[in-house]
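One protein chain omitted, others in place.
Residue numbering begins at 1 within each chain, and the chains themselves are lettered A, B and C in the order written.
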Amino acid sequence: MSLDHAISRFVHDGCHLSIGGFTVNRNPMAAVYEIIRQKKRGIHLYAHSNGQGVDELIGGGCVDRLEIAYAGNGRFAPTCVRFRKAVESGELVVEDYSNFQMSLRFTAGAMGLPFLPVKSGIESDIANQWGFKPAARRSDEKIPDLKLCIIDNPFGRWADTTRLVLVPAIEPDVSIIHAQTADSSGTVRIDGLAFTDIEQAKAARHVIVTCETIVDTRQLRKQPERNQLPFFCVDAVVHLPMGAYPTACYGHYDYDPGYLNDYRNYAQNDEHHRNYLDRYIFKTKDHAAFISLQPLHRLNKIKADPDTGYATGLNRL
Amino acid sequence: MSLDHAISRFVHDGCHLSIGGFTVNRNPMAAVYEIIRQKKRGIHLYAHSNGQGVDELIGGGCVDRLEIAYAGNGRFAPTCVRFRKAVESGELVVEDYSNFQMSLRFTAGAMGLPFLPVKSGIESDIANQWGFKPAARRSDEKIPDLKLCIIDNPFGRWADTTRLVLVPAIEPDVSIIHAQTADSSGTVRIDGLAFTDIEQAKAARHVIVTCETIVDTRQLRKQPERNQLPFFCVDAVVHLPMGAYPTACYGHYDYDPGYLNDYRNYAQNDEHHRNYLDRYIFKTKDHAAFISLQPLHRLNKIKADPDTGYATGLNRL
Amino acid sequence: MADFTLREMMTVVASREIHDGDIVFCGTGISMLAAMAAKHISAPESIIFFETGAIDAQLEEVPMAVSDSRVMLGAAMHGSLSEAFAFMQNPNTGSKVVGILGAAQCDLYGNLNSTVIGDYANPDIRFPGSGGACDVSSFVRRTIVFMQLEKRRFVPRLDYMTSPGWLKGYTSRTAAGLSQGGPSVVITDKAVFRFDEITRKMYLDGCFPDVSRQEVLDNMGFKVDVTREKPVAPPHACELEILRSRCDPQRLILGPS
Partner (left out) sequence: MADFTLREMMTVVASREIHDGDIVFCGTGISMLAAMAAKHISAPESIIFFETGAIDAQLEEVPMAVSDSRVMLGAAMHGSLSEAFAFMQNPNTGSKVVGILGAAQCDLYGNLNSTVIGDYANPDIRFPGSGGACDVSSFVRRTIVFMQLEKRRFVPRLDYMTSPGWLKGYTSRTAAGLSQGGPSVVITDKAVFRFDEITRKMYLDGCFPDVSRQEVLDNMGFKVDVTREKPVAPPHACELEILRSRCDPQRLILGPS
């Protein structure tokens, strides 16, 4: 399936969307740009520590509500710039959790459970301060009535625990992840760290996988231990080389420090950011056209060294 | 560390023990036989569907209490023979759970949680019939006061769920698993299905890993995705070729139908079973001696085909 | 009509319940063979799935247990037990799963016992226990039950309910908080039973060739509606051929011919 078709088919205005990756690594950026290009609006977005993808979707005007643990992008943006602007201006409603809590919320969705317990959040304002107010929650059947709840351990002091936080499952309408490898039926292999991508995919009603390489099914099945997602979880597989650019894809390419620094500078100024969107996203017809705008010497520099999986010695200032 | 040292150091009379593997595959049999050889008594044993290992430990007189989901051994013993005898004679107290429940109970222990929720067990006698009675539970701090409990969904009807079963964490004193590969510091790689071995190990206070091969640390670290247990979880690594025999070890050898059929026949008769214990376990000084008692032609027949991981065409009648 | 054993007949009848797109949860033994038969005969796009975490196992040889290394070869992925059961508990994937279960006892509503005969604390006969049966029967869209037709197995009241079926019938299953799925068919060595859409009581769907209705009823400990009985088609020669030559040439599960 082509990316524009997959996005127009599964990502709708107002849908609940989850994207994979973690800050500067393996964000499904091609899909993010296509969502912006298609001018989707009113998205309810979920992520744990997705940095670049979340910030671009917010900057693209696609997101109304965000549930997240961390909106930074490493050294390139200690706090994501468009995220910060949107929250401070009141354009974006945010509900904060911790990284473990968000990962467990996706895990609960993946497991078909309404919640999972966790021992973090007690006494934190994560428990006390709710982004979505109780009345708004009750009127929206796609948001749980409670942000979370704290219970006494029903097993006494078993496991040396007196109180626990229960965090509600996330069941996105659609999750999008970027992998190194898949077959055409949708069996997925991620190399390096998988973050929470697999749980995000399993929790969702629909799953779009973009990938660097499509290989023959038989090849993936020689080492079933290395595959993380079976084909029956996946709705669309899109072959998309450089699909995580400008974030990294372990074994294929590094993040592009030049792009990420430029992006931060554009993002800090509303007019520059509008020009950025216009030039790189709205005026490119697809990801290949977007990639062709990047200076070749920069793309060459981020090619991964096969021994390390990243661009050894890359100037990252 | 040698196996006899690891067992005498970590497995004590009355301890709470968990063993890995599943029915006919990758049971830590060498460790099981060493526990029998050392005449450990009063063990509280946990397993989900471990077949051969559980039955041998029960037959060896080591086990007083058992928490388990399934005590069968495939075609070789639809119900494990010594298990059945011990339950029917009242020598063994059993508490039944489902396979998912047991796996989640180990997962809860691995996660440092007192319980995990699950949607199975409702209306089943698994919820109503307790192997350990409430008074006995309360007087033993190593058993939770409740076998399980059923709660209403605190998030209303979120995730289309009204009621859930909470199953208590298992925190064994020691877990023993058998892996294909480890390094000397204890980083573990299991090929093929890992069953619930990893959760069983993470949940335990002490972990013994027996393995077919010990390799250099650098070799395991070339593909960190394929390792499942980091060294800081492991107390003892024992190099033990054929350590899962007579159960299978994917990629190394198959289960031995001859041994498993003979075992069933011995197990069905108390005197034959005593002779079996005497000949194969008490009179062998270690696993190598035990293996040397097996007919060479049988051992040759179960060698795994490198293409399939099992003994292709093996006569398994 | 080809010669066939009752075990072959049961296997083929069960395989006909499996359709393309179904994810088939298999236990040990005849249920595994039924899934293999379906995949080879009528539902090549069905997916064989084991609780041990092997997904879409290729099964070049028939496994002797769900942990057999033969389930690992050529699978789409290897998960943990928890992951495998989570696929069934998750409604997105669980709604595609068909479970196949056996048991020691079955009642009018398809509730199953695979744990004990007699008192739980002091049993007359101990069986292996739930394994994944309670989980599967609690989660998936529909289950296929395999049973020997005997009076001591088809009982008015289970000694122990391992796996919930339709509980007490009507809407009692969903009212208790279980999934909308439940047992859809009971396949025995003499007859096939299904469940009424409203009452969820078992009824006689059909007798095997050369088996009389009376013979069926004489082997049951409770009464069932017989008004919907229709003949059960015997295995085709080609079904038998594939079952014998492709699925279980050693007759490890089919037993003596």
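Quick notes on this structure:
Keep in mind that, in the parts below, a contact is a pair of C-beta atoms (placed from the backbone, for glycine too) under 8 Å apart; a residue touches a chain by one contact, two chains touch by 3 or more.
Note that the coordinates shown come from a computational prediction; the quantities given were computed from them, not determined experimentally.
In the full complex, the chain left out of view touches A, B. Residue-wise, the contact with the chain that is not shown comes from A:Val118, picked out of A:Cys62, A:Val118 or A:Leu220. Interface note: of B:Lys202, B:His252 or B:His287, the residue touching the hidden chain in the full complex is B:Lys202.
Summary of contacts with the chain left out: across A:Tyr33, A:Phe195 or A:Tyr263, the touching residue is A:Phe195. The omitted chain makes contact with just one of the residues A:Ser2, A:Asn269 or A:Thr308: A:Thr308. Although one chain is not drawn, the whole complex shows that of A:His16, A:Arg65 or A:Arg84 it is A:Arg84 that touches it. Counting the whole complex, the residues of subunit A in touch with the unshown chain are 21-26, 48-49, 51, 68-76, 78-80, 83-84, 87-88, 90, 94, 96-101, 103-104, 107, 118-126, 129, 131, 160-164, 192-196, 198-199, 248, 250, 254-255, 257, 304, 308-310, 312-313, 315-317. Residues of subunit B in touch with the missing chain: 109-113, 187, 202-205, 218, 220-222, 224-225, 227-233.
The definition used in the following text is that only the chains that are shown with their structure count from here on.
Distances from each chain's CA mean to the overall CA mean are smallest for chain B.
Across the assembly, subunit C contributes 54, 72, 78, 89, 91, 139 as residues in contact with two or more other chains. Residue positions of subunit B touching 2 or more other chains: 118-119, 161, 164, 192.
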